[in-house]
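All protein chains of the complex are present and in place, except for one that has been dropped.
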Amino acid sequence: MVGTAMTRLFAMLPFLLLAGCDGIQTPLSPAGDQASALHQLLMLMTIVCGVVYGVVLVGIGWSLWRGHNHTTAFGDTPGDDRRLSRGLWTAAAAIVIGLTVLVVGSFIADRALFATRGKNAMEVRVTGHQWWWRIEYRDSTTGRLIETANELHLPLGRTTRLTLGSADVIHSFWVPNVSGKIDMIPGRRNTLDLTPRHLGWFRGQCSEFCGAQHAHMAFDVKVESPAAFDVWLATQTRPAPPPLDAVAARGQAVFAGPCAACHVVRGTDASGRAGPDLTHLASRHSIAAGTLPMTRGGLQGWIAQPQALKPGTSMPAVSLAPADADAVAHYLETLR
Amino acid sequence: MVRGLTIVLIAACLCGCSKEARDLGPSLPQTRPVDDNDARITAYQDNLYQVSQGGRYFSWYGCSSCHTDTAKGDLNLTDDRWHSGSGFAHVFGSIADRHGRLGFGARVPVEQLWQLTAYVRDLPKHYPEKRRRVELDQSSEPQGSSWSGPQ
Amino acid sequence: MKLARDLEIVGDLSNLPPSASGARNLVWWGNTGFMVIEGTGFALAAAVYLYLLTQASGWPPKGDQHPGLLWSGIFTAGLILSELPNLWVLRCARAKNVAGVRWGVLAMTLIAMALLIPRAFEFAHLGVTWHQDAYGSVVWLLLVLHTAHVITDWGDTAVLGAWLFSHEVGDDQFSDVEDNSNYWTFVVLCWLPIYALIYWAPRVL
Partner (left out) sequence: MTRDQDRLDRLDATWRDAPGLWGFLTTVDHKRIAARYIVTALLLMFLAGMLALDMRLQLSVPENTRMSPQLFNESFSLHGSTMLFLVSVPAMEAMAFWLVPLMLGARNMAFPRLGAFSYWLYLGGVLTLWIAHAMDITPDLGWFEYPPLSGPSYSPGHRADIWAQMITFTEVAALAASVNVAATILKMRPPGMTLARMPVFLWAMLIASIMTILSMPSIMLVTSMLIADRLVSTHFFSPAGGGDVLLFQHLFWFFGHPEVYIIFIPATGFISSIVETFSKRPIFGHSALVMSLMSIGALAFGLWVHHMFAVGLPQLGNGFYTAASMAIAVPAGLQIFCWIGTMWAGRPWLATPMLWVLGFVATFVVGGLSGVMTASAALDLQLTDTYFVVAHLHYVLIGGGIFPLFGAFCYWYPKATGRLMSERWGQIAFALIVGGFNLGFFPMHLLGLMGMPRRVYTYPAGMGWETLNQVATAGSAIAVLGGLVFVANALISYWRGAPSGPDPWGGSTLEWASASPAPSWNVAYTPVVDSLTPMWNDGRPLRAMDGIAIERREVLVTSVTDATPLYRQLSASPSIWPLIASLAVAAMFLGSIFTPWAVAIGAVPIGAALIGWFWPTRPRASTGPLRARS
């Protein structure tokens, strides 16, 4: 019973690896150079380790079968020790050879991770906060830092160099489809190169425990063509569009009260820095660091009940009249 | 006598609970304290987590830039002298209504004002080195309307 | 092969002595075990010091004074000199000299107590508080760690001395005195690298 369960589960592993499930947050379907190098290493390791495990199981089976077929009560057959000694040396040699293969494989993958692709990598600064991500791009014309949050856009085929830091505790930046993780450590600055090779949406998540809402500290990654990326960056550089209708204008006015103390909407008086920049909030895929989808309902829910959706988040419950809350949600929806 | 002791022990345990409790979630006050004896005060003033959250907002909203350890007179919050009363509602009112154009009452959500008040009233009990230690730890966090990136 | 069940008496151990000295004694190994534990603690604390040193831009950081050399010098000289009576006590213990270990241990108690005076002044002249910065913290850590050992051994020696006077002195007590002596030597030896770290690393490095 045990054996079958094990065997079946183990049989699933290579299947899954080969099938390369099309997840948006998995090292198994690599979409970047770094993840590809690691994926190859993973395959090599899985095969070598699988073979080793098979050998061990066969060894146990053989031993039990051989012992079972003896007739004497005590195991003192002459010659066994000599054969075993030879076996011991063979085993040692085999292990050393296997490990050498793996160490070399690991070394090659390690080199691939740190090889600089193109000297003029685009620099992006990512900072971990409890529990969201501040992301800053540099505007190539003015040199100013353009801030956004919880969504990383990457141009296809170009290397982006992330500078990773933390404002409070240790976090860890991980987009498994593109590369391995690197911790974001207060007082230190780490860098990570990302060279995406597939278009599409991916998901990243904090992978170092960072407090109550560690589970809801995710972000979206969009890999797009360089042209689309440039359009996106240009949009992000612009200040927020002015409100187009009366409801949106009312929303903006309400927003200037309790929301503006923590949030920036460029082009308005809202200039608080404690929370995420919301200038182009509606252009993003999700809100509250991957907690909710970017929909009207999501926004309304988040404004009304942040502590129910993400208990412990720094986003406070704000007592707004229902009409005001609606207006704010409507206003935020216009921030494209 | 044994019974008395048991009660004292249980009471001590319960105190331990409320002091250390960390109730995350949506049951927080949406209105100002009624007066200095508001029943909700204990849940903030005597809770280490709420006080500490207040400390973070104290820095986020830029309070610490004026209210330093060496500030003079009114601005010094560590000397345990309160110019407009040390009661919870008094301090709450000072923060919310008596900061002129900063207008915290309108800008800061009520729940955070509770936490800020609890923190400010707790400040005189903190050792200066402890305040400095915490401030250094949080020096990369946003302060006021500026944030220049992690140190 | 068959299983053994019967018993055959092949010798008698009753003529063995009831105690032994030095490394032959069981307690010596316990004592050594604890010295290894504490020595590892010292080594790791020293590693912490060096680690923080390599992380810092200045050592000591700007604004901190160098630790004072006078009282630490007096303490260090006193500690090294205390090794002379200590070794003498060790020889007395090995020679099973009752009067020697009694008065020697009493003397060591007084010496250890006297050494606590310059040690107290050392703290006062460190030039930094533990809450100033990481440099201050680690300097205090090293000094507190060592002082804890001096105080512990002082207490241990005092109680041992009292019992040497109040109770009979036999072979086990000579072993105790030996172990106590060894422990003091350990305290002295641990201090030398720590002294170098606290007082000379900031000046030389």
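Just so it is clear, A, B and C label the chains in written order, and each chain counts residues from 1 on its own.
The rule we apply is simple: contacts are C-beta pairs under 8 Å (C-beta built on N, C-alpha and C of every residue); 3 or more make two chains touch, one makes a residue touch a chain.
Worth saying up front: this structure is predicted, and the values here are computed from it rather than measured.
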Contact list for the unshown chain, restricted to visible chains: A, B, C
Sole residue of C:102, C:119 or C:146 that reaches the chain not shown, by the stated touch rule: C:102
Options A:121, A:182 or A:256, residue touching the unrepresented chain: A:182
Absent-chain contact - pick from A:96, A:199 or A:234: A:96
Touch list for chain A against the chain that is not drawn: 1-2, 5-6, 9-10, 12-13, 16-17, 21, 23-28, 35, 37-38, 41-42, 45-46, 49, 52-53, 56-57, 59-60, 62-64, 66-68, 70, 72-77, 80-81, 84-85, 87-88, 91-92, 95-96, 99, 102-103, 105-107, 109-110, 112-114, 168-170, 172, 174, 176, 179-183, 185-188, 190-191, 203, 205-215, 290, 311-312
Residue ranges of chain B at the interface with the undisplayed chain: 13, 16-17, 19-25, 48-49, 51-52, 127, 129-130, 132-134, 136-140, 151
Touching residues on chain C - with respect to the absent chain: 1-20, 23-26, 29-30, 33-34, 36-38, 40-41, 44-45, 48, 51-52, 55-56, 61, 98-99, 102, 130-138, 140-141, 151, 155, 159, 162-163, 165-170, 172-173
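As a working rule, only the chains that are shown with their structure count from here on.
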Chain A and chain B: spacing of chain centres that average the CA atoms, whole Å: 35
Computed distance of Cα centres, chain C from chain B, in Å: 47
Distance between the centres, which are taken as Cα means, of chain C and chain A, whole angstrom: 51
Interfacial residue positions of chain C with respect to chain B in the complex: 129, 131
Residue numbers on chain B that touch chain C, as the complex places them: 129, 132-133
Complex interface listing, chain A residues touching chain B: 125, 127, 129, 136, 165-168, 186-187, 189, 212, 257-258, 260-262, 271-274, 305, 307-308, 311-312, 314, 316-319
